[in-house]
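To start, the structure under review is shown below, and the notes come after it.
With one protein chain held back, the other chains of the complex are shown just where they sit.
On to chain A.
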Amino acid sequence: MEKTILDVRNLRIRYGGASTDAVRGVSFTLGRERLGIVGESGSGKSTIGRALLRLLPGATITADSLRFEDVDLLALSEKEMLKVRGRRMSMILQDPKFSLNPIRRVGDQVAETYLRHFKCSRGEAREKAIAMLEAVKIRDAERVYAQYPHEISGGMGQRVMIAMMLLADPDLVIADEPTSALDVTVRLQVLNILDGLVRDRGIGLIMISHDLNLVRNFCDRVLIMYAGRVVETLQASELDSAQHPYTQGLLAAQPRIGGSRAPLAVLDRKPEWLEEKA
């Protein structure tokens, strides 16, 4: 971990009209590494991803520091933010069935990222898009370019999504449950493609997931979130030696092939987990 890409200190996010913060004082830093954020539904993990891109309409975001490379994300105007999104920081969304525009050719949607950020002709953007589609291991990229989202499979759709989000060569990619909507069989394939590209290009990756095993295999470090707070930060390799009872509970609730058939442990949530550390 040479250079810090992202420095988040005491991040708080409150949705408009809510009485409590959805994210309560989260701090972490990110270098050219792969960071996993794990937590259950509603723990605030996706909210953090969208807050980094400032795509939370109506929500109030405060932090002691929200630095992305040389810029303060909270101080940027919306116009300056447009140059960050897609170009320097992007996000892979969960389900290609919904995250691709149904009435536009997938290739044009990929090329749009390039057209948005670089001065070039349509033909040039098209070439870049096709090269990128090949980079995510789509065979016959020319043909896929002209297809509509309903004509391609979920795994293919997610590869298109990856191509779209990596085309402008960003420094940070947030992957928000990138494989939850995919069949188990193509999940690994898509993850390997993403992993390869992220490593080759030295991109910082934040992988948001609820799947502990996935994060363990594809990330360097893991943040465990509970109720809007980070309860524990661990090296992925040291996940088994977790200290916090919540993390231990999550690990204990995992079924294992060939393991005992006894009912799995049920998380026993303690109210003191909600409290903020002094």
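Everything below uses one rule, namely that contacts are C-beta pairs under 8 Å (C-beta built on N, C-alpha and C of every residue); 3 or more make two chains touch, one makes a residue touch a chain; residues count from 1.
Definition applied: contacts and distances are computed from a predicted model.
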item	value
The complex's invisible chain, by UniProt name, from "Tryptophan synthase alpha chain", "Transcriptional regulator", "ABC transporter permease" or "Succinate dehydrogenase hydrophobic membrane anchor subunit"	"ABC transporter permease"
Contact residue for the chain not shown (choose from A:Arg104, A:Arg199 or A:Lys270)	A:Arg104
Option touching the unshown chain, where A:Asp7, A:Glu112, A:Glu134 or A:Asp220 are the choices	A:Glu112
Contact with the hidden chain (one of A:Lys83, A:Arg122, A:Arg143 or A:Arg269)	A:Lys83
Interface with the unshown chain - residue positions in chain A	53, 55, 78, 82-87, 90-91, 93-95, 98-104, 109, 112-113, 116-117, 148, 150, 161, 164-165, 168
